[in-house]
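Have a look at this one.
Apart from one protein chain that is not included, each protein chain of the complex appears where it belongs.
A, B, C, D and E label the chains in the order they appear, each numbered from 1.
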Amino acid sequence: MVVLAKSLEDRIDESQKLGLQVIKESEDDRLMTLNVGPQHPGSGHFRFTVKVDGDYIVYADPDPGYVHRGEEKMCEYRNFIQNIPHLERPVIHDSTNITYSYSLAVEELVGIQVPRRGQFIRAIASELNRQVYTLYWLAIYGIFLGHSTMFMWPTGDRELFIDLLEALTGARVTHAFNIPGGVRNDIPNGFKDRCLRQIAYFEKRLKEYEDIFYNNPLLRQRTEGVGILTKEDAIKLGVTGSVLRASGIPYDIRKAEPYDIYNEIDFKVQYMKTGDSFARSYVPFLDMRESCHIMRQLLDKMPESGEVRSKLQPNPKGAPGEAYRRVESGRGALGYYIISDGTPKAYRVKISVGSFRNMLALPYLLVGAKLGDMPSIYWSLNYWPVEADR
Amino acid sequence: MVDAVFVGVAVLTIGSSIVALESRELIYGAIALAISMMGIAGFFILLDAPFVAMFQIAVYVGAVAVLVIFTVMLVRTQSLFSINEDKGRKAAGIVLMLVFMGGIGAIVLTSGLNSPSFGKFNSTPVDFTAIGKEMLTYYSPALIALALTLAGSVIGALALARREDIEQKNERID
Amino acid sequence: MAAETAAQFTPVIYMLGFGVLAGVPALIISRLIAPRRRYNPVKFLPMECGQMPTGEGRSHFMMQYYSYILMFVVFDVMSIFLFAWASSLLLIPRTATLSIMAFLGIMFAAMGYALYLSGRKGIW
Amino acid sequence: MASTPEEFRFGNFVGSLIWLILIVLIIISLVGLPIIFVILFYVPLPPVNGEILTPYLFLSMMVDPTRTLPIIKFLIHTHLFKLVVFPGFTFAALLAAATIFIERKFLAKMQLRVGPLYVGKVEGILQLAADGLKLISKEIIIPSGSDKPIFWASPVAFVAAAAAVTALIPVAPGWVVANISVGLLAVFAILGFFPLIALLFSWASNSKYPFIGGLRALHQMIAFEIPFFLSALSVVILAGSLNLTDIAKAQHPFWFIFFLPISAFVFFISSLAELERVPFDLPEAESEIVAGWLTETSGMIYGLLQLGTYVKLYALAALFVVLFLGGWAGPQIFPQELIPGYTGEKIYNPVTVNAIFWFTVKTFGVIMLFLLPRGINPRIRIDILLHTGWYKLIVLSFINMFVALALIYGGVLGPGGLLTR
Amino acid sequence: MTSAEAFIKAIESGSKHLVIKRFTLRYPEEKLKFVGDGYQFDPKRGVGIAGYRGRHILFHDKCTGCQLCAIACEGIAEAIGMVKVDEQWKHNKKAIMPQIDFGKCVFCGLCVDACPFYALFMTDDYELSSFTKEHLIYTPAQLAIKPKYDGDVQIKIDERGATHG
Partner (left out) sequence: MNQSTENRSNSNFQSSSLAKSKTDTQAKNEPESSFEKKLVSEITSKFGDNVKVSYIRPLRMKIIVNQEYIVEIATFIRDSLGFDHAESVAGTDYPKDNKIEVIYHLGSYSRDDLAGHILALATHTSRDDARLPTLMNVFKSVEYHERETFEMLGVYFEGHNRNERFLLPEDWADIPPLRKEFRIKGR
């Protein structure tokens, strides 16, 4: 069975050739339709249909929407501030970042500026939350590949960062921490030492992750050369985040469009060139390392005292106009497009999330892969179903 | 005791082979086939040939029956071999079988195997190591022939095995 | 005459029977004490990840690797013949090893060719 | 102030132990004794000190060890005891249960968890019983359209086949349920049933995921059966016998693992695949095909399949010990006399007890080795698995077969060899 | 690195953890220690909360019944309703105070930010389970109770790994 085609067009052609249209005519009896999700250990709140020919997937069709809650519509009925708690529901593991870009966009519309210390605290919270998300993602990647230890270790080590975030924001997952104009509160006493200590410990742990997981020959066998997304295809499909960076494009919003304090931070964009499932899973790991580095700098450069948020009137009105702001979240670019009509409520909020954009690559990577590769390809896309549904 | 066991195993074997032939559900037929293979293994045990019995189970139940069940599972419609009820043919088959069995039985009964002195003639069971010994020394050409047969069979099976889908795809492209 | 071998094997049969004796009561007790609520027919549908099942469960579905099954049937026979040889190795003259080597050689050649063939034909 | 269980209080520990013993005693006196009585009425009892033993006499004798011992000895050497209790089913099932518990604690320790903790007060030792109770009290859901006879019969057949394998394993000299001249082949013959059962069960479930799981079980079996056979072949070459007791005795001075390390490795890997354990748990790959061929199982059907799996795990670990680790061989650590100065009838056979001890220790060591990959490795893919089985392991096992041949023909081993005792 | 070496490293890395301390928090016996004891407030830094965001505490002597918390909540969770209380306060003529339905509350703390009189805060009490939904509705009298929280476990890092407590 040779379905593996090199370029995207070939793959699309192949999928259409072997896919729905052809099946209806003659090959229905040879293919088996498998639902993956919504009640499947290898899917999130998400479903995709695959048709398998023996061990090979010849057709895949994602079907999101199981957790669609109409966040965009809800935003039109609430004040700018009131939007914050429910906007972080799509990705509660990355709730600081999803409110980060919202705050940036609202700040642009309302016309306020964040104090310097507030920017630092925002960045710290964002990096911490990125670690939390990536560890959770990594844990699920581990259990998808049948590696139960890799599920338990990151889930446990995630606790380090959750505790830090809890000390910082007061809540464990849904922080509601970024608001337009700054952050909700200042860092607690002794936070810096604790943070540095836990980062140092975490960097030691990362080495062990590498030993048991990334350098494991069985894992390499399973993921290397699987589901290759070439650079051209990645650009064409408009994927983002670690998926893009694994395909050899060093694109990071923090570098491309430095928001807040990130233009003062020295860091490298981590990327790999192979574009296979392994690279897509290894790039977030490299990001975690780099994130530790960034966090050290942030803690180092942070001004000792100062305001953490600028004064915002109780019910801020946005100036008529529109704003599109992005941040780099755990899953790539996370953009908010907000239209304001001069009232305290947004006229239209569009959330452009990395998961939704990465989902486009799923059918093209699955077609031609083996059924055993399905979990590794699916979850290496850094896909969070709830965020894609919004 | 041994006679009773023999009769039980015989009933099991013949009964399950009848089920294997007559079952409308192919999968039950395949299971009955496996059971009848095991019954044959039971005969070998009763004949003091444990090695052959284990061979029978490992090969015929562990490999052949699995292959048969595998194939049956892949058969799309259960009525692939639709049983044509033809009473005349059935009766003729039964009569033919009875005649055949009677003939065999008559030959066996008249051949002297039934004589009382036969028990003394072959009293000690054959050790299976002797089988291996004979097979490798005296019958070694047979071993080579066996190897050639096996090799030919596997190569032939794979040479005959076709990928329908590839051929279909080629046709479609043409 | 046949009693010795059969007597050797009877404990295995007993053990099989005892396994059945251990398994069947567990199922029966479970059947007796477990709740049996049958008001929801959806409960008894086959697993289809939360969707209504489509298509047949036992469908015409072929893994690509069935050439290995064909090979297995042959090499299973081969390996059991090797056991006959190995258990009588100490009793036979050393020259007999040559014939088993020839046997192995033919089988290996066949295996290599079969693997090559299955790879080339794209069967697996 | 929170009370933490990590603070070990000896009083609590002793108290919980006493409670456990008390509960066990109550259960024995309420349930066990009547059952013993019922059994004793039907079991032929030996004459003791010239008297014909009756059950009532038996009960009165229980307090006097000198009169009880012959009865116990008599009972121990019956076939029923061998079959049901010691080398047979109960021993295997107990070891399997211990394996489940140890697996959970061991993996938990490796994964920085605590594992079962609360049931049974002492580190969750009663978790297994609780799980068993839960499984037995759960409803068995049979999917519609399934083939009911096969669906019900498969788990029972699975347990029975697993039990039949344990019948062939010698635990100590003379302590084997079925001492067969072709014991090794019999083990292989019975192991061939398992994929058959998995295949039938998956077919009977009438569902897609079990179907794929069953096919995968079959492919896995065909990939690893032949390396499995061939790695045992070199053992047979060195031992010159197919009887497992003879094989265990044949490695008296030197265990075969010293001569056949590659075979032992191949055997280990193949056993892992045979047992469907990580990294070869493809038939149950939960992220691909829900739970593989176990998808439609529920309640006690699942419980029986799990019991069968772990009994099989014990059986293969014991087989590894018998084939490569010298069986029950080990230094004598039990004293000849249990009570110094006791001159009555011999209480126990120190050689047998020693053999059983070493066998159990080795088996548990091998079981731990079987458990270890689960904490370390991800699942592999089916094509890699088939490739490994057919291209690598078969070649490796043949390499060691030639090593064994060279050892025999080079005069190192075999009759009159250098290293033969 | 060859694959055998990598395997050995993986096994070493896995089995090393057999002697490393466990990370699990045994929740009902052990509780996490929070930063501060909740409802700390620094007026100099503007509105805000430090410590934990658990259930609310209401200071009856400060609440004026201005309903700002309820207004802040109505777009978020609609958890806060104003109810009459049998108390006489000079600054609370209407004698209404917030009543919070913790079945709806998302613990975002925006009501605390909205309170201009520093009457409403969040505590570190998060154990709010109950058997009925009605029990999750906390009246002003219940909200006035200061919770007792006895968590004392923190993440500690030493050479044998990180542990709770």
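By definition in this document, a contact is a pair of C-beta atoms (placed from the backbone, for glycine too) under 8 Å apart; a residue touches a chain by one contact, two chains touch by 3 or more.
Because the structure is predicted, anything quoted here is derived from the model rather than measured.
The chain not shown here makes contact, within the complete complex, with A.
Annotation: of A:Glu108, A:Glu127 or A:Asp287, A:Glu108 touches the absent chain (contact as defined above). From the options A:Tyr259, A:Tyr282 or A:Trp384, the residue with contact to the chain not on display is A:Tyr259. Residue A:Lys236 is the one among A:His45, A:Lys192, A:Arg220 or A:Lys236 that touches the chain missing from this view.
Among the residues A:Glu210, A:Glu307 or A:Glu322, only A:Glu322 touches the chain that is left out of the figure. Listed for subunit A, the residues touching the missing chain in the whole complex are 8, 64-65, 68, 70, 72-74, 77, 107-109, 111-114, 119, 234-240, 244, 249, 251, 253, 255-260, 319-324, 326, 333, 335, 337, 339, 341-343, 347-348, 350, 352, 356-357, 359-360, 389-390.
As a working rule, only the chains that are shown with their structure count from here on.
In terms of the distance between Cα centroids, subunit A is separated most widely from B. The chain with its C-alpha centre at the largest distance from the centre of subunit C is E. Here the chain pair with the top count of touching C-beta pairs is C-D. Averaged C-alpha coordinates put the centre of subunit A at 60 Å from the centre of subunit B. Inter-chain spacing, taken between the CA centroids of subunit B and subunit E, is 73 Å.
Within subunit B, contacts with two or more other chains are made by residues 50-51, 54-55, 58, 62-63, 66, 70, 73, 76, 128, 166.
Shared interface positions of subunit C, defined as residues touching 2 or more other chains, are 5, 8-9, 48-49, 55, 58-63, 65, 69, 71-72, 75-76, 80, 86-87, 111, 122.
Residue ranges on subunit A touching subunit E, taken from their complex, read 77-79, 81-82, 84-86, 149, 156-157, 159-160, 163, 166-167, 169-171, 174, 176, 184-186, 188-189, 197-198, 201, 208, 211-212, 215-217, 220, 307-309, 311, 314. The part of subunit D that touches subunit B in the complex is made up of residues 147, 150, 180-182, 185-186, 188-193, 195-196, 199-200, 203, 211, 214-215, 218, 221, 225, 242. Remark: subunit C residues 1-6, 8-9, 58-62, 66-67, 69-78, 80-81, 84-88, 91-93, 96, 99-100, 102-103, 106-107, 109-111, 113-114, 117-118, 121-123 touch subunit B in the complex.
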